[in-house]
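Notes to accompany the following structure.
With one protein chain withheld, the remaining protein chains of the complex are depicted in position.
As written, the chains take the letters A, B and C, and residue 1 is the first residue of each chain.
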Amino acid sequence: MSKRDPSTALLGFLFTPPPWTRVALLPLLLLCALPLQAATAAAPLIPPQDLHASDWPGDTGHAVYLSWKVVPSDSDAIEYVIYAADDPAGPFPEEVIRIQGNERHLPAGKFPFWAWPKRRDAHVVRIETIPARESREGEEAPRKAPLESGKPYYFKVVVTDGVQRSESPVVSAIPQGNLFNWNRLNNLIYTVLFSVLILWFIARARRRDLYLRRIPGLDAVDEAIGRATEMGRPVYYLTGRNSISSISTIAATVLLGEIARKVATYGASIRVPHTDPLVMAVCQEVVKQAYTEAGRPDAYQEDINFFVTDDQFGYAAAVDGLMVREAPAACFYMGFYYAEALLLTETGASTGAIQIAGTDAEHQLPFFVSSCDYTLIGEELYAASAYLSRDPVLVGTLRGQDAGKALLVLMLMLGVLLVTLGTLFGFEEVATAALDPFKVF
Amino acid sequence: MPFFRRTLPLVIAFVTGVALILQYYIPHEASEEFLTQLNDWLIVIGVFAFLLGIYSLGHVHATRIRRQAAGWGYSVVMFVGIAIGLGTGIASQGEVTTPDGTLSSFGWMYDNMLIPLQGTMFALLGFFVASAAFRAFRARTLEAALLLAAALLVMFGRVPLGEYLWGMLVGVNAPVAMRDIVEWIMNTPNLAARRGVMLGVTLGAIATSLKIIFGIERAYLGGD
Amino acid sequence: MSEFWGMAGAWLAAGLTLSLFSFLYRDNPFYKLTEHLYIGVSIGYGLAITYYKSFLPKVVTPLFVEQHLLIVIPTLLGLLTLTRLIPRVAWLSRISFAFVMGYGAGLAIPLTIASLLLKQIEGTILPLISVEDEQIQTSFIALLDNVNSLLIIVGVLTVLMYFFFSIPHTGSLRVISRIGMYFLMVYFGASFGATVMGRFSLLYGRLFDLYTFSAARYFYATPILLGLLILSLLGLALATRKPSPPMGGE
Partner (left out) sequence: MRWLIPRLLNLDRRIIFLAVGLAILLPIVHPLKLPGLKVTQAVRGVYDRIEALPPGSPLLLSFDFDPASKPELHPMGVAIVRHAFRRDLKVIATSLWITGAGLAEDILQTAGREFNKRYGEDFVFLGWQPQPINVIIGLGQDLYKTFPRDYRGNDTRALPALQQVSSLRDIRYMVDLAAGSPGVEEWIVYGADKYGFKVGGGATAVIEPGLRPFLQTGQLTGLIGAMKGAAEYEALLAQPGTATAGMDALSLGHMLVILLVILSNVVYWISRRLPG
């Protein structure tokens, strides 16, 4: 699989202009180059122009950068050597770094356009360490000392072609810790945006009923319960193996209410084996309520919900045994499951029951999908419970997330369109810069 | 004291949450120092929270023994297990090797009890997955058929024998090797679907985090 | 460790492995016994490690030996979590939980936006054509690459839209979510195949050890223990003479 990093296109542009500029600028370049070629032989090297040193923005305060203008004589034949000192008068003992005349940015990092305008007419060098004054004895390489925050540093840049040298004036900068990392502006905007979306939708759902589409899996429920009524066999309902505080277990209890109500209305029977006493206590209330709502409080029995055991495979084995003996007409597996899912659905399937599952356990979903007649996948489980319960927080959160998804879909489509057109018509640079808000820096 | 019971925790969650969000955007040394310090506190709190988790499990079994509920004997066995694990741990000061490089009693317990026990629990599933393959995994719908087809390809192509049989079938120098097909499934449709799921789940996680910070999600506080 | 302990270890490991495997026959007392032992041993191990490797160096030493006063704060917060066990003052634990949850939530939001949303979006924004030297590439490889890019983009978009709950899945959205469903099925299929491989690897590991322990060097631990286990299970089956009732509850 090949990886196409849009930034490589950008860097490529910085160092080698795209074809159309080559064509357009050729005469211009020729004009400039002619007198220069004549000049380089005789004239001394031009010292770095417009040199200035500044604090590196958006960091903890241990880096500065130097920048100076690109001149036509820059080529790989010359080198810029940077010297540093902590006193304006020097001495400037060791070189910090040496770059070739045709190098522009060091390091060749990626920065968003809003924080760092892409200047093609300047050399930029980031400096984090300078040679230490006192180097220990016996050490081969000179020791590097990191820059200290709040302390002034002095730099000069020497341009050399190996024979001649030309020096810049001394410039200085104080590295400082910054209060905002502008590279992360887009991230902050998304954080604020998502917060507003979620909170706004929850607030809205509290005020009025928001639309949620019906989950198709819920239709299969009626069929399954109808079949159980016809055959006179029980319905099994499992709530998963997570505690009552997990979202999927809460969703499972909400769905249990709905299913128990239908079971009571149709006059079928339901069995709910449990693995967590707390979940069982909640489910007892839920089922009782459902039977009352259906107008069949007389049909409610305390042993609809029963505790089996809290150990993983022990629970699966016991439920399997019950299923084989009672041959349920329908089995519901809602909530979160671990490895025991395989054991449960296998036996359920071999009894010929209609099986309907709903889980956000990603690793178990394959087994549910291939052994159940209908499976609510991941968020569909939450959506089903929000649809049934109409709880404003659940509904609002879902709608807020939907808005977030819509935003992601738009970003993706816009991005693909821009990059493709950019590649087609040769404006990758603009296209990639336009995509900076979607990137991490 | 409803303020201390209900409002104060919500205020703490809000302030800590917002501070941590802002920390990401503030590169200043003080902000980094804040993160370093707070983060270390979290680890220290974690030591105690770990004990809490163990206590609740122990409590369930202790109650079962006290009430002599069905299967209470097994709960006794669990405490015997704790005694073995903790006892050997104390005897060896938590080291799996003794200073002279041989296995300590703790290490012996780890090698001969914990490794086979934990390993076997999940090895059992190897058997069950095979029987489920025969008794439950059916191509009832088009979706399930697609799933099974992908599964069969992956199973076939990810073992050397599959690669070898494919080579016999299409010739060893065929332009498409079996592993190319499997890698394509993994790196294209599988990747795309998983990424779609991931984006959705991440949005859900962000929503949950926001609800915790803004005090809408309070389940973690427990009942009154 | 002496040779005796090596031998004893092999017998113990083989015995524990076999009694867990006896679950394949049916749920039985040997299995349940061993399973509870497993839970207990893991907890005991966890306690010992937490005490020696975490509690001592992270709490006791800084507090009492190095006397870092700041450690008092998290220690207090940690102790507060334990008040959850005392119903009358359980609400005190909320202070610690609020701190922990708030911290986790605040830490996660910007980082997950960066790594799990933006980076993944960036990885999906792929050009649908390849251009080299101002020529649109039409070679088989380049086209295949483009098709794969298109598949990734379509897959991500359709799966995202499958989990859309604000709009009814009718008309074109119905088709889109159907396509999303097919992508999901391939993902689940790949996971399915991979999981089978994982489970078999674990099984291989256990059977390999059992085979090792069946050697003369370990005094035939595996076959002897297996024989004993089968005899006991047979005895048990004869003694009860009816299918074992489901545990608890009923």
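Please note the rule applied: a residue touches a chain if its C-beta (ideal position, glycine included) is under 8 Å from a C-beta of that chain, and two chains touch if they have at least 3 such contacts.
Being a predicted model, the structure only gives us computed values, none of them experimental.
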Chains shown that the absent chain touches, full complex: A, B, C
Touching residue (missing chain; options C:Leu18, C:Leu33, C:Ile49 or C:Ala221): C:Ile49
Touch with the omitted chain, as defined above, among B:Leu10, B:Ile26, B:Ile82 or B:Ala133: B:Ala133
Residues belonging to subunit B that touch the chain removed from view: 32, 35-36, 39-40, 42-43, 45-47, 49-50, 95-97, 107, 110-111, 114-119, 121-122, 126-127, 129-131, 133-135, 137-139, 148, 151-152, 155-156, 158-164, 167, 177, 179, 183, 186-187, 190-191, 194-195, 198
Positions on subunit C where the hidden chain makes contact: 24-25, 42, 45-46, 49-50, 53-54, 57-58, 61-62, 104, 107-108, 111-112, 114-116, 119-120, 122-123, 152, 187, 190-191, 194-198, 200-208, 211
Missing-partner contacts on subunit A, residue numbers: 1, 3, 5, 350, 362-363, 440
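Following the convention adopted for this analysis, only the chains that are shown with their structure count from here on.
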Interface with the most contact pairs, given as the two chains involved: B-C
Length of the line joining the C-alpha centres of subunit A and subunit C, rounded to whole Å: 22
Distance between the centres, which are taken as Cα means, of subunit C and subunit B, whole angstrom: 4
Subunit A, residues touching no fewer than two other chains: 1, 184, 187-188, 191, 194, 309, 313, 362, 366-367, 369-370, 378-379, 405, 408
Contacts with 2+ other chains: residues of subunit C: 23, 32, 35-36, 39, 109-110, 113, 117, 121, 124, 148, 153, 156-157, 160, 163, 184-185, 188-189, 191-192, 195, 247-248
Interfacial residue positions of subunit A with respect to subunit C in the complex: 1-2, 4, 6, 19, 184, 186-188, 190-191, 194, 211-214, 216, 273, 303, 306-309, 311, 313-314, 317-318, 321-322, 362-363, 365-367, 369-370, 377-380, 383, 386-387, 398-399, 402-403, 405-406, 408-409, 411-413, 415-416, 419-420, 422-424, 426, 435, 438-440
Residues on subunit B engaged by subunit A in the complex (per definition of touch): 21, 24-30, 32, 60, 71, 121-122, 124-125, 128-129, 131-132, 135-138, 140, 143-144, 147-148, 151, 183, 187-188, 197, 199-201, 203-204, 206-208, 210-211, 214, 216-217, 219-220
In the complex with subunit C, residue positions of subunit B that touch it: 4-5, 8-10, 12-21, 23-25, 37-38, 40-52, 54-55, 57-58, 69-71, 74-75, 77-90, 93-95, 102-103, 106, 108-127, 129, 133, 143-144, 146-155, 158-159, 184-200, 202-203, 205-206, 208-210, 212-213, 220-222, 224
